[in-house]
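Our next item is chain A:
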Amino acid sequence: MSELCHESLLKEFPEAQWDEAAGAVILPAANARTIAEWLLASGWDYCSNVTGVDYLEVEVKEKITNDAGETETVPRIEAGRIDVVYHLYSMANKTGPLVLKQRTGREGATAESLTPVWRSCDLQEREVYDLFGVDFKGHPDQRRILMWDEFEGHPMRRDYTEPFDYEWEPTPHAEILAKHQRGKVIV
Partner candidate 1 sequence: MSILGGGIFKGMAVTLRNFIGSYFYKERLTTNDYEWRAKDKLPQSIGDYPKEEGEQLRDTTTVNHYSRNFPMLLHDTGEPMDTIRCVACQICERECPPQCIYIEKSTEKKENADGKPQFYPAKFDIDVSVCMSCQICVEVCPFDAIVMNSQFELSTPNRFGGLLVRRDDLLKSNDYYHKIHPQEAAARDQKMVADKAAKEAKKKAAAEKAKAAAEARAAAAAEAEAKEDTE
Partner candidate 2 sequence: MTQEITFWVLAVIAVLGALVAVRRRNLIHGVFALMIFFASLSGLFLLLLAEFIAAVQILVYIGAVGILLLFAIMLTERVTGDDARDITSRGSFWGWAAALAVLVVLLLPAIQGADLSQVAKPINPSVKALGQQMMEPYVVTLEVLALLLTAALIGAVAASQGGEKTKEDTDDA
């Protein structure tokens, strides 16, 4: 099973990066499709799970050693991004998973569609498009899937704010929710 692992992929395509913390291969935007085709050919026949992860722009404080040899805390702004995550398995060899990620910015997010390679991405990429707003290049039928066509916004993004609920009614529950929203209930 030695060949069905991320090392062989990295060896074949050096431009792909290995993210140790997440245990995932980060595909380069340019040839994601090529890599996917190579992966399919090399035995990863089953793409189980496709999803998006939204990372907001965050300020990370890192301790670095400056020129003077002292450690100091420097704020660094990490740009927001959206990861499209693919979990691959091999049905023939019963191994897995191999996690692939496509990284894209939050604004005008685009990714390479892997639906032509694995049909199972079809509905799931549509879902990522619908909920995260990632535009999949080469997807055969990219439409909204769970929300209706006229819906605006992408609800799974972390900065998504709910629009006014036109079905709102003054139920007693509103009081509770208001309390939760005021942050009085700390979780």
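To be clear about the criterion, contacts are C-beta pairs under 8 Å (C-beta built on N, C-alpha and C of every residue); 3 or more make two chains touch, one makes a residue touch a chain; residues count from 1.
In picking the candidates, the idea was that all candidates are chains of the complex that A comes from, given by their letters.
Quick caveat, the model's predicted, so the values are computed rather than measured.
Peer 1: Okay, in this complex, which of 1 or 2 is up against chain A?
Peer 2: Candidate touching the shown chain: 1.
Peer 1: Inside the complex, what are the residues of chain A that reach candidate 1?
Peer 2: For this pair, the touching residues of chain A are 169-173, 175-177, 179-180, 185-187.
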